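One chain of protein is taken out of this complex; the other chains stay put.
In this document, chain identifiers A, B and C correspond to the written order of the chains, with residue numbering beginning at 1 in each.
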Amino acid sequence: MTVRRKVCVVVASRANYGRIKSVLASCRSHPNIELQIIATASAVLSRFGHVVEVMRRDGFSPDANIHVVLEGNSPLTMVKSTGFAIQELGTAFELLRPDIVLTVADRYETLATAVAASYMNIHVAHTQGGEVTGSIDESVRHAITKLSHLHFVTTALSKARVLQMGEDPSRVYLTGCPAMDAVDQLDMALTPELLEKYDGTGAPIDLSRPYLMVLQHPVTTEHQSAGEQIVETIEAARRLAMPTLWLWPNIDAGTDHISYQLRQFCEVEKPSWLRIHRNFSVEDYARLINGCACLIGNSSSALREGAFLGTPAVNIGSRQRNRERGANVIDADSRADDIETAVRAQLRHGRYPRDALFGDGKAGRRIADILSTAELGSAQKQFFDVR
Amino acid sequence: MTVRRKVCVVVASRANYGRIKSVLASCRSHPNIELQIIATASAVLSRFGHVVEVMRRDGFSPDANIHVVLEGNSPLTMVKSTGFAIQELGTAFELLRPDIVLTVADRYETLATAVAASYMNIHVAHTQGGEVTGSIDESVRHAITKLSHLHFVTTALSKARVLQMGEDPSRVYLTGCPAMDAVDQLDMALTPELLEKYDGTGAPIDLSRPYLMVLQHPVTTEHQSAGEQIVETIEAARRLAMPTLWLWPNIDAGTDHISYQLRQFCEVEKPSWLRIHRNFSVEDYARLINGCACLIGNSSSALREGAFLGTPAVNIGSRQRNRERGANVIDADSRADDIETAVRAQLRHGRYPRDALFGDGKAGRRIADILSTAELGSAQKQFFDVR
Amino acid sequence: MTVRRKVCVVVASRANYGRIKSVLASCRSHPNIELQIIATASAVLSRFGHVVEVMRRDGFSPDANIHVVLEGNSPLTMVKSTGFAIQELGTAFELLRPDIVLTVADRYETLATAVAASYMNIHVAHTQGGEVTGSIDESVRHAITKLSHLHFVTTALSKARVLQMGEDPSRVYLTGCPAMDAVDQLDMALTPELLEKYDGTGAPIDLSRPYLMVLQHPVTTEHQSAGEQIVETIEAARRLAMPTLWLWPNIDAGTDHISYQLRQFCEVEKPSWLRIHRNFSVEDYARLINGCACLIGNSSSALREGAFLGTPAVNIGSRQRNRERGANVIDADSRADDIETAVRAQLRHGRYPRDALFGDGKAGRRIADILSTAELGSAQKQFFDVR
Partner (left out) sequence: MTVRRKVCVVVASRANYGRIKSVLASCRSHPNIELQIIATASAVLSRFGHVVEVMRRDGFSPDANIHVVLEGNSPLTMVKSTGFAIQELGTAFELLRPDIVLTVADRYETLATAVAASYMNIHVAHTQGGEVTGSIDESVRHAITKLSHLHFVTTALSKARVLQMGEDPSRVYLTGCPAMDAVDQLDMALTPELLEKYDGTGAPIDLSRPYLMVLQHPVTTEHQSAGEQIVETIEAARRLAMPTLWLWPNIDAGTDHISYQLRQFCEVEKPSWLRIHRNFSVEDYARLINGCACLIGNSSSALREGAFLGTPAVNIGSRQRNRERGANVIDADSRADDIETAVRAQLRHGRYPRDALFGDGKAGRRIADILSTAELGSAQKQFFDVR
């Protein structure tokens, strides 16, 4: 008789969910895996689109919903939330007793997950290690790598970096990013009803005609200029004045400055071309970036899903500075002129060919197989010297 | 006019203090540094020798004393304490507003310090990065390296590992370990009154005659066998029956098992050769390991100060497995026979020549100079690819 | 030489601030008091009007701003926030070392203040003890009374209840409510520019013509029906269709349901008579309720300031069930019909004469004098048997 291995996936934001959903699906149907799910951080907050509801509709009902976000908008509240996340996740792991905890990418909740699990001698699996991004999250990502036991990396270059950091070569797997899986299997048709399923504010948008999409998060190390930065993007959008779908940013130091400027702009100018949404399902988000004329902002989805789909993208500022990118991306400084010029260039160019740089669409299955079979042994890791 | 740089040193245990004391002294007298000190974790607890009192006597009065240790003896309480430490240190950093936070070595409080400071965009300086130890703390140590901005490493091999992990070569300084500084400047004479200054229990020990010293901590990943392991060491000591100075272990998962066995043994056997102490000043500890016939256990001081002083040492079990060591160390399994044999071999051999493997005695001054002059710039780090 | 007594006032919401502002002013100018201020809970959150900014403009700069609100909308997050508030307030009291901590009224942060201070052997002063309200906060209020050393009560009936609970008669002072002080000294003129100073959404309101005001908070014990209840009030307002100023509710379990319904209604119906504001200064709030044709909802200000000003008020549902009230209040069930009927009756009646039931406008000075002279002695209280 086989004992199924308990794999606990921590979903901490809507971005997290999009990047781990195909792994959840593969684990759920895997004969040797008992899937456990914890939803936490912005994933359980209505202010960020209540990702838990989306997950439930997809058939992923969390075993625990954990609130850890201290309200406020400062590095100190982020520190407090991290400490709190470690404490609360510890309790959840004690109750769920997983064999492996899987944590996604690079934010503070991800580090909290890795700290809590590794201190409790639970094996930590981590996706997207070795990527460099030019944000404070990057150091967090690498710190998580050094606490993790199994590494599911996205690109050859990321793999090289994880190995360079002294990780065990037999535990580093080039699987590609699971976010591409969902994209790959998707019917990309944009029905007119798509937007009607979601609460949004502002003008109506006709998806059968060219439209822009904007998703711009605060840069943690520059959180005090988050307001000024978004003002430049708003100004560029104002000049372009094309139908534009705008998404609220992730929770982070600086978020409130962005929300404030956006709200102000809408109230004062009442722009006829702008519609703001809180979030979309993973699928509809992919459909929308597949269909848009240009994806603007500093979301990594512009680089990652953008490459896979061939979507023209304008990447603003420092947040993705060092991340690998394909031909579909033009970089712009956080100035209205620069952004406007780059978007106009992309509108002239149009769509790019598909690029499997970040994954071939089969990551979820690969990762589930490895999770079910990788030898676990002692939680004590060893540093591998590279000569 | 020069503004003095605010350097905040977090002292979290008596071991921490010994390894940073000469840096504290050099910072205190440095014209361009305003020294801030936070005492926390076991350093503020009377159960662990109330290190704060020792610090005060040395003229280092903490700016904040922070209690973070949740009572109990399990990985979960360690997780909770870590979360709590992050929260409380965040408050302290908000109040003290340091330019640099200096954190020592590799325990959970050290990671808490690095997380809180780096999330608050404060530069983190770290001593003893790149060392490998074969314990769970090693992963924590490397994670701290990935969150730190300035690295003060102890050996050439450690330096190579920190660089391998992708750190900026211009921020990695081979300074040696500050613990050697104190040792180097010390009058090593063992006066008969030395032990009288400290509370201890058990038989009296005559320091003018050959004696053994034992210091054995629980191994975090094996915390449930901490009791069995100490029983082997006790049995070896029982067979040797030489005058023996024994120190209580560090606070950690497993500590209570060790204390229990030791207390039981004393109560049942009332050994005439055993004296147990809670702790010594850094100086007296160095004098005692300099003077002892053999240092037994799994403390890194056997490898580090032991090498510098030429003290014969028997290193038990896995805790220091991968750490560099000089000629003065014989390894032993955690079995009474093995330990006894190794100690007898060291007693036959006697003292070894001095070895500067871990430092030349001038680290404190070097570190203070770098702390006062290193360019700080943005808290955003960059990964350095090694080809 | 006299040592000034350190009095630390904890302000935890905009309602708190309005009810303690005249005490702050009297303490600030009192020769024997050193005033300390802590802002916390919703008082430091921009989502609730950033009361701290209002305080700063009034010359009250907090000695500490403490974030304690865990985001989410459930009894469990309120419990977690309370625990967190106790911990963080403990740190602040340790740093500020007040002789007396003054806490206001009855919410969870108020209990957190009383617990932290009394456990640290600091004398607790409490305003508004002995009032009964018919909400869960009432039990909290009485629990605070039992932890408090000095009681500043508002009405003769409240005083009787505090004495009944076994408090020392020499420590119970009938001072009236400080909220009346500000009202009493105020120039009540409604300038046309008043609303322009504040961000608001919705239709413009002409204050020179009759208008309604609505302020309805969730009832903690009925937080799951907060949404349904607000729908009834919205429907009543829709039928009345008079110019209406609506305020967002306090942070509490249920708040999100209210905000959601209100936002939905505005987006769907785009009512031409409705304007929503986040908050007003204490002074402008008083001017607005003084000037309005009827004050609707479940805010205690309808009963308290309403009585003092003679404002017609309709009190909805159970939140103020047991609170004392003057002739200016008509109660209504949480049904649109009931609410509409009551409002129409008040519109017919018009203004009421002033009633000093809750204070004569001189409470602040009285309280400051008592704070500066009351004998403190031991923090150990004694139960007074009433026979």
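One rule holds for everything that comes next: a residue touches a chain if its C-beta (ideal position, glycine included) is under 8 Å from a C-beta of that chain, and two chains touch if they have at least 3 such contacts.
Everything numeric in this text was worked out from a predicted model, so none of it was measured.
Screening B:N32, B:N73 or B:N322 for touch with the missing chain picks out B:N73. Contact with the chain that does not appear here is found for just one residue of C:A116, C:L150, C:A179 or C:I316, C:A116.
Considering C:L76, C:A241 or C:A327, the position touching the chain not shown turns out to be C:L76 (whole complex). Taking the complete complex into account, C:G166 is the one of C:G166, C:P271 or C:G310 that touches the chain left out.
For chain B, the list of residues touching the undisplayed chain reads 44-47, 67-74, 76-77, 80, 84, 201, 256, 267. Residues touching the missing chain, restricted to chain C, are 75-76, 78-80, 82-87, 90-91, 94, 108, 111-112, 115-116, 118-121, 132, 134-136, 138-140, 142-147, 160-161, 164-166, 221, 318, 322, 378-383, 385-386 (touch as defined at the top).
Rule of thumb we're sticking to: only the chains that are shown with their structure count from here on.
Under the contact definition stated at the top, the residues of chain A that touch 2 or more other chains are 76, 80, 84.
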